[in-house]
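As you look at this complex, bear in mind that one protein chain is not there, while each of the others sits in place.
Per-chain residue numbering starts at 1, and chain names A and B are given in the order in which the chains are listed.
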């Protein structure tokens, strides 16, 4: 850390001579120490998953949720400082409500990501605050249907497409990741926290970029892969037990009917079994290759 | 004066991504005397060791009712706890006024969590120097939450905070599986036994230094449940419980208590 002792890293919003804001970089360190979170966008929905390291036996099992719902169709998972994440979610809910107040319609995933990116960035601008110690993954499914505006209570005369361009695809599953700097991008698969490197490597192997209906992962497959990736990412610190939390969002015709919901227990258990089986197999394979003496590159 | 340059305020990250001011605030919790909380399927109890500044002074209260269905145990700066306690009382009252129901416990705990988090992100503020155990009941049954100065709140089966609380936590971990099916008397005894683990050598539980509080749900005859209001017991009211966990009273029968203290079935 060349920055230490130079004095440029002692306050937020200060540029160092080479143009860096060290306090933001330190905030990223807080994220990198946090437990792993991932998000997968597939053709018919989004899956969010979190590794919850069990810090005490006395914690009530399954009671402390790490993935939060925003409005009805959006979910947020975060890594880093949990209370900061809670604040972030509170703000996201305020934004979603404000959007509804203004526009009488649910906020889109993209717009929420934009608003929250702006909010995070504002906390890098002033010496009077510190940046957020979290990276957040925002998943959502924007409705593809012709939906009424909020408060619509009947039908008037039909007046065509309601402002939507005919033939163009509207809505669908979306995934964004917001960093402490306020930077955000859209993703097919996103990972953050301690196990992000391993998780990213696994995400890259999945067929996620296909937009076609026939190609790419289905939502159920994505749930299983998400479980597996959390298990793989956890591998490095095996000694600590963890709980897996998963949520998903499908379109109106899918299993969640456009809502952000917790993955049902039966499916989660199934996914966990799959994850355990696959990670055990990986270990075996590794040992085999070691014995065989040939090198594997990845 | 300072340990390093990064621990002057709560808006500066250390190069490792830590906020020392928040960590120091967590130390303040350990300065307070120990409090223990346990939740079963029907009740949540809080027990605490009270301290007195000198022989002739009174003992500092540790357990506070918030609303009919919630109460807290505190460890750390009492005046900070009072701020949070007043806030919680107001929120519960407001909720009761607008909706005509008890405020859900998690909602209440999340509110103080958010309030405390703000203090860790803005210059000129300091984190609260107090930890809480929040015990309450709502439509989902009894709950026990831990609140930390960082704004972290977590639901626990049982927990202890304050000076030497690690020993109490070890006791709780050992007996973890027993709590769910405990009646109120059994739960209180577990709490007091955990408390005893954390006592300094030669110190004992007395009616002056021990507080007990309990909240629960009672099954009505028609199958519905009704909250059993949060109530704090001090002084003579706790003597029977203390005796029942005395070292020489291990084999005491469970029904030895006074009026209104029957064991739940």
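Observations, loosely collected:
The rule we apply is simple: a residue touches a chain if its C-beta (ideal position, glycine included) is under 8 Å from a C-beta of that chain, and two chains touch if they have at least 3 such contacts.
Note that contacts and distances are computed from a predicted model.
Matching "Ras-related protein Rab11C", "SKP1-like protein 4", "Signal peptidase complex subunit 2" or "Proteasome subunit beta" against the UniProt entry of the left-out chain gives the name "Proteasome subunit beta".
Contacts of the undisplayed chain with visible chains (whole complex): A, B.
The residue from B:138, B:186 or B:234 that touches the chain not shown here is B:138. Contact with the undisplayed chain is limited, among A:72, A:110, A:200 or A:257, to A:72. When the whole complex is considered, the residue among B:57, B:79 or B:224 that touches the unshown chain is B:224. Counting over the whole complex, chain B has residues 97-101, 104, 106-107, 138-140, 222, 224 touching the chain that is not drawn. Where chain A meets the missing chain, the touching residues are 62, 65, 68-69, 71-72, 93, 96-97, 100-101, 104, 150-156, 261-262.
The rule is simple: only the chains that are shown with their structure count from here on.
Inter-chain spacing, taken between the CA centroids of chain A and chain B, is 34 Å. Interface residues of chain B facing chain A in the complex, by the touch rule stated above, are 5-6, 10-19, 39, 110, 113-114, 116-118, 120-124, 144, 150-152, 154-159, 169, 172-173, 176.
Interface residues of chain A facing chain B in the complex, by the touch rule stated above, are 1, 3-4, 9-12, 22-23, 26-33, 56-60, 63-64, 81-84, 86-87, 90, 123, 127-133.
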